[in-house]
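Contents: one structure, followed by commentary.
Left out: one protein chain. Kept in place: all the others.
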Amino acid sequence: MNENTPPPESPSGQGMDYSEIADVHEVHAAVQREKREPRVGREPLSIWLIAVYGLAVFFGGAYLGRFSGNFSGEALDPYGGEMPTMKKVTGPQGAQQAAELSPRDRGKKVFAANCQTCHQANGLGVAGQYPPLAGSEFTTGGSRRPAMIVLKGLTGPVKVKGQQFGSAVMQPWDKTLTDQRIADVLTYERSEWGNNASVVTAEQIAALRKELAGRTESFTEHDILAVPDEDLPGGTSAPGAPPKPSEAAKPGEPPKP
Amino acid sequence: MNATGIPLQEPAISAAAGETEQFERALIDASTRVPVLIFYTSAMAWLILGTLLAGFVSFKLHTPDLLSDISFLTWGRVRPVHMNVMVYGWASMAGIGTAIWLMARLCRTVLRYPLLLVAGAGFWNLGVFLGVCGILLGDSTGYQWLEFPSYAAIILFVAYTLVASWAVLMFRFRRGEQIYITQWYLLGAFLWFPWLYAAGQLMLFVVPVQGVLQAAVGWWYANNLLFLWFGAIGLGTAYYMIPKVIGRPVYSYHLAAIGFWSYALFSSWTGMQRLVDGPFPAWMVTASIAATILTLIPVATVGLNHHMTMQGYFPLMRYSPTLRFTVFGAMSYTVFSLVGVLISLRSVARYVNFTQASIAYSHLGLYAFFTMVIFGSMYYIVPRLIGREWRYGSLIKLHFWASAYGIGLMTLMLLAGGLTQGTGMENPSLAFSESVESVLPYLRGRSLSGILLTVSHFIFAYHFGLMLFGLGRKSTVPTFLNPVEAEGAEPH
Partner (left out) sequence: MKGLAPLFLGIFGTFAFSWVGLTVIPNWQIGHLNPQSDEEGTDVYPMPQSGMVTRGARVYAANGCNYCHSQQVRAEYAGADIERKWGDRRSAPRDYIFERPALLGKMRMGQDLANIGARAPKEEESPSPTSGASPAPQAAAASPGAVAPVKAVSPPPSISPSSATAPATSPGAIASKPPTSPGAVSPPPSKSPATASVGGTSPAAAPSPPAAGPPWPEQTAGLPPMYSAAWHHVHLYSPRSINLDSNMPSYRFLYRARRISAGRSSEALQLTGSGAPPEGWEIVPTFDARCLVAYMMALNQSHPLKDVRSAGAPPAASPAASPSPAPGGQPAK
């Protein structure tokens, strides 16, 4: 062993450094009884292990193929289409397309954005100020009256469900909402909160809009009540709603003073 | 004998190693002393702190009014501190310490540039400390295992760069042609971690990805940290310790190679199964579940390899602390993987998602597997650094059984509790609070197991402290667990 050692840190990669003699002796005991550094044997693979690999790859791959929804970014559902054993497929909406919203859903959005502030989300309105829509004879009767109200607005006192309202004014929506949106929101109101009346279509609203084209002022209660409580012509029959007696289709008459 | 006379190849003898090789190893050990002990000591300190925090967190979960109302002691802040102290303080530092020693031994060269490691340890400690303070003061980011605010994370990254540069240099100066199995795993771990950490920090905080992808990246990071950093170090350590202590070669090279590559390939794809049925494209979650199933390949392979290596030598576990801890850890790796597969299948995940079961899974991986393997390696390495043997075999035994029972009890409690909780949650006729009620007894049981683990860690810390202060046994015979019987047994 070399007593005259080079400086402790030997930068070259070749030799070992024997300078720390004392430490070497101290650790020597443990090192001495050690086994040699580990080596690797060369046993061949067992056929059973390969079988296990095959099974794992098979199951993993099958799982990957079956539940990946075609690797698309939009498929949140691992089952791709309808899961065959799912008990509740689409809920009460039956045949509705996944991507489209029904008129009621659209109408609900329109309601939420425009009507809810006054008539409230539960359709109960505000006592003394905004009439309720839930169970209101105007909403659930024929579709002509509520369609007129929505298109041209309503001013003055009005009695709904036996209560008097009149401190607030309802604005006309004919300039702001399209026919489709008015039809949708009416459909929504007429089937929500226990209401059960016929749907309203965009064509019906379009026709009504033409009828009322010349009118600029809002309606009053008197005007509305003067009009027969009938459905707008051209609609489909309501699902389960009791048909209202429909008189001969007659356009709304101008209000009498 | 002279400096250049050391043979480059290992002597082809089956008996105990020749003198030159012994000298070599002794010198290597001596050179690794300071850096490894610095890492180990820091890790032990963080372990004690983390264990105390763990008890605190566990108790607060079922007794929420314990010391509440104080902002830096609120459960939501102490829990991430516990997790991060354990992950970055204890586990990472102890893992790095073991890896340093293993790298030096396997590269068969003295440790060079120890200052890199010392500086690395210093920065690492600083980073963890700052991170802990940051979380307690309200700067936690909210992502699991990435809660350190950026000022701490950057310091950690700097610390890591120092350690990694050291590893690269060591590898550059290695001697010998063969690259042993452990070195593959360690090299993998040292290369994967910075990429992983940088990717996590960049994609979440620097140039954040949009929306749910943040959660996806967060869990990809957390799972990959578990597998590609801790798992790789743990497996590599086991591959060294088991054949080394027994004195037999590893059973099969082919198994080892397949095990390593399939591990790298499949376990890196896991992570999304923690977000089963979340708002993600289905293929991401399915890919992770499929990958989790496929991780059974490396598990089976590595398990078989170790088992066949130890064939006939299992009785040695009675005497050797290292072997006992390491084999426990290696077996836990199998259990951990099986549990992982089970809880990720969608049909099971329905009942187990959002429950304590995922905590059981994390602790199985980090404690039952990684920490136990590291304990084993510390029992092996520390005498070789200090030149003394462990003082009390009884303390080692106590440590082992307290840890084993502690983690076993904890796993059982959390898995059973999680299942109860999940079943309750899935039953809409039960109020939600009932599902929480049903898991509380299991959480109290978990606190009990926490007491066991606390005792175990304090024992180990005390024992380690004794060694550190030079109070170990001076002996040529190692500390066996059952010394009376060991007299006639194989030398350690």
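The letters A and B name the chains in turn, as written, and every chain counts its residues from 1.
Assume a residue touches a chain if its C-beta (ideal position, glycine included) is under 8 Å from a C-beta of that chain, and two chains touch if they have at least 3 such contacts.
All values derive from a computational prediction rather than experimental measurement.
Visitor: From the list B:L126, B:V158 or B:L191, pick the residue that touches the absent chain.
Guide: B:L191
Visitor: Name, in rising order, the residues on chain A that touch the hidden chain in the full complex.
Guide: Counting over the whole complex, chain A touches the hidden chain at residues 72-74, 76-77, 79, 83, 86, 88, 90-93, 98-102, 104-106, 108-109, 112-114, 116-118, 120-122, 124, 126-130, 134-135, 168, 170-171, 173, 176, 191-196, 239-241.
Visitor: On chain B, what residues meet the omitted chain?
Guide: Here the touching residues of chain B are 60-62, 64-65, 68-71, 74-77, 79-80, 135, 138-144, 171, 177-179, 184, 187-188, 191-192, 195-196, 199, 203-204, 208-217, 220, 224, 228, 257, 261, 264-265, 268-269, 271-272, 274-281, 284, 287-288, 346, 350, 353-356, 358, 421, 425-433, 435-437, 439-440.
Quick note on the criterion: only the chains that are shown with their structure count from here on.
Visitor: Starting from the mean Cα coordinates of chain A and chain B, work out the distance between those two points in Å.
Guide: 44
Visitor: What part of chain A is in contact with chain B in the complex they form?
Guide: Per the touch definition, chain A meets chain B at residues 1-2, 9-11, 13-18, 20, 23-24, 26-46, 49, 52-53, 56-57, 59-61, 63-64, 67-78.
Visitor: What residues on chain B touch chain A, complex-wise?
Guide: Spelled out, the residues of chain B in touch with chain A are 1-4, 6, 10, 16-17, 21-27, 29-31, 33, 105-106, 109-110, 112, 173, 175, 180-182, 239-240, 243-247, 249-256, 258, 279-283, 285-287, 289-291, 293-294, 296-297, 300-301, 304, 308, 346, 383-385, 387, 389, 475-476, 478, 491-492.
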